[in-house]
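Contents: one structure, followed by commentary.
With one protein chain removed, the remaining protein chains of the complex are shown where they sit.
Going in written order, the chains are labelled A, B and C, and every chain counts its residues from 1.
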Amino acid sequence: MSTSLMNPSEAPSTVPPPRKARRVPGWLVGVLGVAGAVVLLSTTSYLTDVPQLTSTGTIQTAVRLALPILLAALGGLWAERAGVVNIGLEGMMIMGTWGAAWAGYQWGPWAALLAAAAFGALGGLLHAIATVSFGVNHIVSGVAINLLGAGLTKYLSTLIFFPVSHNPRESPAVPKFDTYSAPGLSEWLGELEAQQRVGLSDVAGILRGLVTGVSPLTMLAIALVVGSYLVLWRTRFGLRLRSCGENPVAAESLGVHVYRHKYLAVIASGALAGIGGAALVLNPGQPGYLEGQTNGRGFIGLAAMIFGNWRPGGLLGGAALFGYADGLQLRSGGKTFLALVYGAVLLLAVIVVWQLVRRRWFAAAGGIVAAVALYAVYYSLDEVPSELTTYAPHLVTLIVLAVASQRLRAPAADGVVYRRG
Amino acid sequence: MGILRGKLLPPALAILFSALLCGIALLVSGANPLKAFGVMVSQVGEGTTAVDIVNSTGTYYIAALAVAIGFQMNLFNIGVEGQYRVAAVVAAVVGGSIALPPGLHALAVIVVAALVGALWAAVPAVLKVTRGVNEVISTIMMNGLALGLAAYLIREDVFGELRGNNIRTPEIPESGWVPGIPFGSSGTVFGLVFLAALLGVAYWVMMNRTRFGFELKASGESATAAAAGGVSAKKMVLVAMLLSGGIAGLVSMPEILGRDHTYNLNFPAGIGFSGIAIALLGRNHPGGIAFGALLWAFLDKSGLALDNVGVPREIVTIMQGAIVLSVVVAYEVVRRFELAAEQRRVGRQLGAVAA
Amino acid sequence: ACAKDNGGSNTGSTGNASGGCKLAPKPPAAAAASSSSSAGEKVDGSALKVGLAYDIGGRGDASFNDSAAAGLDKAKADFGVRELKELTAAPNEAEDAKQTRLRQLASEGFNPIIGVGFAYAESLKVVAPEFPNVKFAIVDGAVEGAANVTPLLFAEEQGSFLAGVIAAYQSKTCHVGFVGGVKIPLIQKFDAGFEQGAKAAAPDVKIEKKYLTPAGDFTGFQEPTKGQEAAKGQIEAGADVLYHAAGASGKGVFSAAKSANVKAIGVDSDQYHQATVAESKDVIVSSMLKRVDVAVYDFVKAVAKDDLANFPKVFDLKVDGVGYSTSGDKLDDDLKAVLDGYKAQIIAGKIEVKDKPSS
């Protein structure tokens, strides 16, 4: 073992001289992806005559639903970039909801945000103590934190909320943020959308959804995504943090305080998950804290992060996809879902053509079979049973992962217990 | 002695520590922890609680075994939740619509449940093996889909039937029931609790005495070493996941065949997640898991008594979380201590100490 | 370049075909309402120890548990009940936990014992025969073959029929919506009645429907966010009166109605007066009342008088087991008259309200 590389069999073989890295920049991938998705949706919307696919309302719904997931995913990003798997996001998020409600009903939404971050961070701290200092398996610790988070908040609610709200499972009502719109722009886009012109109206609808009725929370979340990118990829702190997730031994040998960075990362992770909880509590439809409110969103956030290849832009996409699919099924149900199936057929058709160009006959054949099967579904049904559409986001995530997951790459030391010395 | 210390000390410490922690929490909230714990212990003697604990231990045990098989090779089957639900619906539907002689009927239902559980687990397994999809995500997604499928299958126009305000699958005829052991007014222990015990023994034998168990463990310990030793990681993933799903499919069998005879809207959720915690608590060891399941069941069932003394029952959940966390910390501390001791011992015996 | 949105702007609500529905002929006016509730009668319940086993949510859920609690409180005050004990179910608990709860109450000498929620049906089937001398009751459920279990069933569809009528009359777009929490038979009764009522009042009415989760996934009662988004979807599709039967998720429905300035109808209790939805109270035009409190009160009373034989089989419009609220004064007298007309027809059996939705 003494003279080899760290991972001999995983070492890249230098057989032909290393390919000149023809790397497409990440932002370009994102832009192309978004553009592709818009084209696909507007085509589908046109062909199936279901304007809801790109309506302002749908987009707004998607944004609202994606928000908590996005924040949880960001939390996951911070922890995992530092090499700590955080399956305890759900628990930290629950703690966040409680903290948000507790501070929120007394001192307003901004206080709610702060308290949520603090409560989430507390969960993160616990996770850090267990995983970093005690070297506990990350999953174990995460599961325990989920239990603890749920138990603690229930317990605290009976103690603290019950006397005020007379309901041990609910907090008193929490005041919400006002929402904001871009004046002029919003109306202009609204007119465009109303004209129902192919493509143009779709884009207008989507844009309008993004600039109308925006909560400060949404802006904060977007800022956090950008901020996370800048901090993690453009600062020395971020470099050090990421190095802890890639090769902590090397980092330590260069004077990086690995434990400290892991602690900070996991605490930040908890805080972000906590803010995700606050996003739920401060959602206009919510009374405040409600037992069982997170309903697995922490896990979904984790999935969105993996889906997004451990990158801020990617997880934004993952959260958006989930929010969009969920919004669509909630707002319009079975018929729209069928339109989505149609969209999937279109997407598959594109993939098949691409595989044919690359002479991947097998993959192309698979694509054709899937497309035909989906088209048969589209053709034979009027409406998908609501039992099944409810979980459309789960299905969509699964399918997209199956198509794309081989390109994913976790930080090299993710989930590895690191011990100094 | 040393081995016992290493294995038993950590959980004992952890339980003590968690009890202490919860005690403090109770004190802070103005309750009397001694009274609370006392009421929980004495609850075991009340009504059917003892029998309920045994029954529930069996259910948790099966769930935790299912999880543990995956854990043996670092596979996180978060999907036990969905697997047992889908398996329960389909098995209940099949059980309610076939006619077979007693014994055989129940057996058929059990086999169907295992198969369906395995089938539901096969999706993430295949996705992982062929497409590299992380099983944590895919099983979480499958849990959602399981809810949808179960709901669809019990629609009145599909297989369900209406009972008052409840919907359920057709009742399984008496030939498909598995009789329990009645304890009079203290309740009836499900016959299939013994299935759980049997699974535990089988699991132990498999892990320690068979080639398959060895390969599973080797694969979990070091996928690269296992591959060099002729164990295909992909095959192991597939088999382990199917096995895990198959066992998960059995989770609700004791209740369905022993008491409910149908799947209805009151179907309990969350057993899969408890199974994860219990498997971790028991360190994937059949004995440890049995202990963990018993502890879990005790906390669950006795916790009902806390209502009587005005203590929020949620303290039990806190206790469960605290136990899981502190038990692993305790194991880790003891392990480090013992590793150093072992190295010292090896060093001494070899006389390798220079100078 | 952002401007603050003022609450209740007219987001969505496209295609204002103002003027509302073409209404069906109004039902004949009813005779004077018959207030059946026998008041003033003195009942002594000082010997009773009443036990209550709540479903998930328990006292304080601002829903049917709370309603049961209110009935119990009233009974205690009126009859001087000796002792009360209330226990609450936990989410996702196993069947035997419910049995233990009931058994615990029974063995501690509580009698009568009321299980709140159909989830107790299976447990009562087991426990009730073990305590033949204890009088049990179950809200929203029935237990076949157990003589000592009194079902407290409601004709939610009848109340919802009236809610449908209200919706049809109040809609300007002739387009109404229903948001159900979980797609279970109980909630489908609300759906069915609402649909039938709306159609009866305005045959051309368009109805949007959405259940948040399917049967078995009870999170649909706890997801105000989803309730809100579903409601917004319906509002944008054109609905301007929304009725919900979605538990805590209903708060999201109200919030959506409030922000789009459309009307909403509450459920179970008079939600106009509910603290947690106080912000949106001005859009709540009425609530479909399901008088669990009355049922519980009447049951305790019947037990105290030892007169279960005459106990109503179903709490329907006839016994005022269901109804509608008028708090906030959003219904005009015309409409009230129409509602009374329909109510009379239903009571008289001229209209039979279905308990299963058409789709």
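As a working rule, a contact is a pair of C-beta atoms (placed from the backbone, for glycine too) under 8 Å apart; a residue touches a chain by one contact, two chains touch by 3 or more.
Quick note on the criterion: contacts and distances are computed from a predicted model.
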item	value
UniProt protein name of the chain not shown, from "Nucleoside ABC transporter ATP-binding protein", "L-arabinose transport system permease protein AraQ", "Hydrogenase expression/formation protein HypD" or "Cytochrome c oxidase subunit 3"	"Nucleoside ABC transporter ATP-binding protein"
Displayed chains contacting the withheld chain	A, B
Selected from A:Val256, A:Leu321, A:Leu388 or A:Leu401 as touching the chain missing from the view	A:Val256
Contact partner of the left-out chain, one of A:Arg64, A:Arg169 or A:Arg240	A:Arg240
Touching residue (missing chain; options B:Ser42, B:Ser97, B:Ser185 or B:Thr224)	B:Thr224
Positions on chain A where the hidden chain makes contact	1-9, 11-16, 18-19, 21, 234-236, 239-240, 242-243, 246-247, 249-256, 409, 411-412, 421
Positions on chain B where the hidden chain makes contact	208-215, 217-218, 221-222, 224-232, 340-350, 352-355
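One rule holds for everything that comes next: only the chains that are shown with their structure count from here on.
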item	value
Whole-Å separation of chain centres (CA-atom averages), chain A against chain C	37
CA centroid of chain A to CA centroid of chain B, Å	29
Chain A: positions in contact with at least two other chains	168, 387, 390
Residues within chain C bordering two or more other chains	91, 183, 213-215, 217
Chain C-facing residues of chain A, complex	52, 55, 57-58, 60-61, 64-65, 162, 165-170, 172-173, 178-183, 185, 212-214, 280, 283-288, 290-293, 295, 327, 330-333, 386-387, 390
Residues of chain C defined as touching chain A within the complex	1-5, 11-12, 57-62, 91, 183, 210-215, 217, 219, 222-230, 232-234, 236-237, 248, 251-253, 255-256, 259, 275-279
Chain C to chain B touching residues, read off their complex	87-88, 90-101, 103-104, 107, 118-119, 121-122, 130, 140-142, 183-186, 213-217
